[in-house]
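A single protein chain has been removed from this complex, and every other one stays in its place.
All chains are identified by letter, namely A and B, in their written order; residue positions are counted from 1 within each chain.
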Amino acid sequence: MKASHVSVPAWVTIGVVPVVNIAMALFLSGLIILLIGENPIDAVQLIFIGAFGYDEAIGYTLYYTTNFIFTGLAVAIAFHAMLFNIGGEGQAYIGGLGIGLAILAFDHTLPFWLMLPIMLSAGALFGAAWAFIPAWAQAYRGSHIVITTIMFNFIASALMVYLLVNVLVEPGNMSPETREFLPSGHLPFMHEVFAWFGIAITKSPLNISIFWALICCVLLWFYIWRTRWGYALRTVGHSERAAVYAGIRPQRVIVITMCISGALAGFVGINELAGVQHRLLLNFTAGYGFTGIAVSLMGRNHPLGIVLASLLFGILYQGGAELAFEMPKISREMVVTIQGLVILFSGALAYMSEPWVARAYTFVALGLTQQRAGEA
Amino acid sequence: MAESYTFVLLTLDAALRVATPLVLCAMAGLLSERSGIIDISLEGKLLAGAFVAGTVAAVTGSAWLALLTAMVATALLSLLHGFACITHRGNQVVSGLAINIMVSGLTVVLGIAWFARGGQTPSLQAAARFMPIEFPLAETLRAVPVLGPIYTEVLSGHNLLVYVALAAVPFVYWVVYKTRFGLRLRAVGENPQAVDTAGISVTGLRYRGVLMCGLLCGIAGAYLSIAQNASFVREMSAGQGYIALAAMIFGKWRPLPALGACLMFGLLDAIAIRLQGVEIEGFGEVPVQLIQALPYIMTVVLLAGFIGKAVAPKAIGIPYVKER
Partner (left out) sequence: MIASASQVSGSIAQGDPPPAIELRGIDKRFGEVHANRNVDLRVAAGTIHGIVGENGAGKSTLMSILYGFYEADAGEIRINGRPLQIRSANDALQAGIGMVHQHFMLVDTFSVLENVMLGAESGAVLSRSKTLARRELERLEQDYGLRVDPDAVVEELPVGEQQRAEILKSLYRGAEILILDEPTGVLTPQESDQLFEILRSLKERGVTILLITHKLREIMDLTDFVSVMRQGEIVAHRRTSETDQKELAELMVGRSIEQHDVNRSHTPGEAVLAVKNVSMRDAKGVTRVDDVSFEVRAGEIVGIAGVAGNGQTELLELLSGIRPLDSGSFHANGRQVTPQNPCSPKDMRRLHVNHVPEDRHRLGLVMPFLASESSILGYQDRGRINKGLALDYPLIIKDCAEMMRVFDVRPVDPMLRSSNFSGGNQQKIVLAREMDKEPTLLLVGQPTRGVDVGAIEFIHGQLLSMRDRGCAILLVSVELDEILALSDRILVMFEGRIVGDVAGAGADKKQLGLLMANASPDAAESEAVS
């Protein structure tokens, strides 16, 4: 009997293959830990204890998760239009600049409830602006968005150094940081929110921006799958010619999509600056923009998958820090390595395991039918 | 006058040092991209090469062995890229990015695990490094007006790998434009179907392209950790792989213009360092960051078609599927 007689159902390719891919990435990560001379199973245990073992840890885990949701969504919406936005890092950085400037400008005069929409708009606007130029260049000038967004990450970085060192730095401060924001520019921490209701939890950086991240998930899902603009976006992503036939202007869709993507990345600043740091400083994006690519690939560009993948990376980041503390031979950068492996296996080698899984499925399915035939 | 002349020469000298890894990586990227495979993993390979060279030199004390292992390591990374992009037709950008991120993490993880110095490798003795080579009569000829200082300050006194980088340019030029392999490599990046119908293996050519790319990146990495510096430091590639990519694009995927772009970018960097904190009359302090960002800004402007047009190889980024 030939293998081709069994057709592989969709749940295998959609459900099993991604899991196999991530398993391969994690397996290799385990091998690296073995190579270092530590026990991978102990390491996994430590990571989970570090991420969930006590309520402060959970706070940290969710605080990281918030950043990854923003950058993951940013990458995902661009992917739906077949655009590869590597510029999340720079867009987050410049978005943060917008947020910082807005707070510095108004925190003396405005109350928090007015500051909040201003902060959000400033972050979105600055992030979108930083994505607009590469998008425009791709849509109307034919330059490659991948290269342009990479370049824009570096330009953002240079710009921020210049501004913080020469312009925005607080006089008398030795490190390139702005003055601290006034309380009207602070987002409430989660432990504060819980305290309002009389529940005491340990202090952690987790703040209410996680709610905004979850709202963004819902909004993005609605936009992509429920509105005519999302319909246009997906059409452009699948077939530009079909889009033209349907009266959609692909150039416009590219620019709009990238601006939304940049705006989402810009919200990292809400969590990091208004939520935790309470000042504008260098390198607060810390590679979250790149992690967003792993998150999006792993979450299959769907908000629900992105939340789950963000949580996984939140666990890895927080648990990884604990792990580095408990096992000094393993450093925090192990998480970055795992991230690279995830991108490799669920991105670049996404189709490698498909025939294997299909063969395995066929083998099992055939075995079952033959067994049944034997019993009959 | 003499002082400013020396200043210019020292800047050029510094530019050459900065440009060396850029030149090697740009030539590497050129070989890969001319075959139709986008390589944004120059950065990761540069870093990996630096780490492996620094590690092997520290352990064995042999600069040559370090160079060799660095080249092997980066070649393996290139083959991984090829495996994903050529064999499995994966997304070339995703694959390159994966390599960059993986290497960025792994070099630190292994560095800390093996040497416990916060990601740095032990400092190297002179014997384990490529040391500056003084040209014959360098000191004697310094006295010769105008040309003498050029010979002594700019040309002489670099380590071997600087000269290797400079030699790599004519070599790559020769390979790409003057050999059978080069002809086929350029063809496969433009029209793989034409190559296939001419009875040549598209896969084989592309693998050879990325392999050569990997080897050159290894030399560049070794330069960073065992020639220019005396140890590996975490994230020591610091975006130079991306600048090399920009230089290659700026040079329109051609060796000599790419060399020019590398030298220009190197010069910008050298000037930026020298101008730090310097007031220029009527202008004020030059923002160093602007000069550092110039390579990226210029590349964006070039790609948008405002200064000439950078036309990439036509088949770049597209996996080859034999037409059915």
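Basically, contacts are C-beta pairs under 8 Å (C-beta built on N, C-alpha and C of every residue); 3 or more make two chains touch, one makes a residue touch a chain.
Keep in mind that this is a model prediction, so the values were computed, not measured.
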Residue of A:Phe27, A:Tyr54, A:Tyr140 or A:Phe222 in touch with the missing chain, whole complex considered: A:Phe222
Touching residues on subunit A - with respect to the absent chain: 222, 226-228, 231-232, 234-235, 238-239, 241-242, 244-248
Absent chain, residues of subunit B that touch it: 177-184, 186-187, 190-191, 193-200, 314, 323
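Throughout what follows, only the chains that are shown with their structure count from here on.
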Distance between the centres, which are taken as Cα means, of subunit B and subunit A, whole angstrom: 30
Contact footprint of subunit B on subunit A as seen in their complex: 32, 36-37, 84, 86, 133-134, 137, 141-144, 146-148, 150-152, 154-155, 158-159, 161-162, 165-166, 290, 293-294, 297, 328-331, 333-341, 343-344, 347-352
For the subunit B and subunit A complex, residues of the former touching the latter: 38, 40, 80, 83-85, 88-95, 97-106, 108-110, 112-113, 116, 119, 239, 242, 245-246, 249, 285, 287-290, 292-293, 296-297, 299-300, 303-305, 312
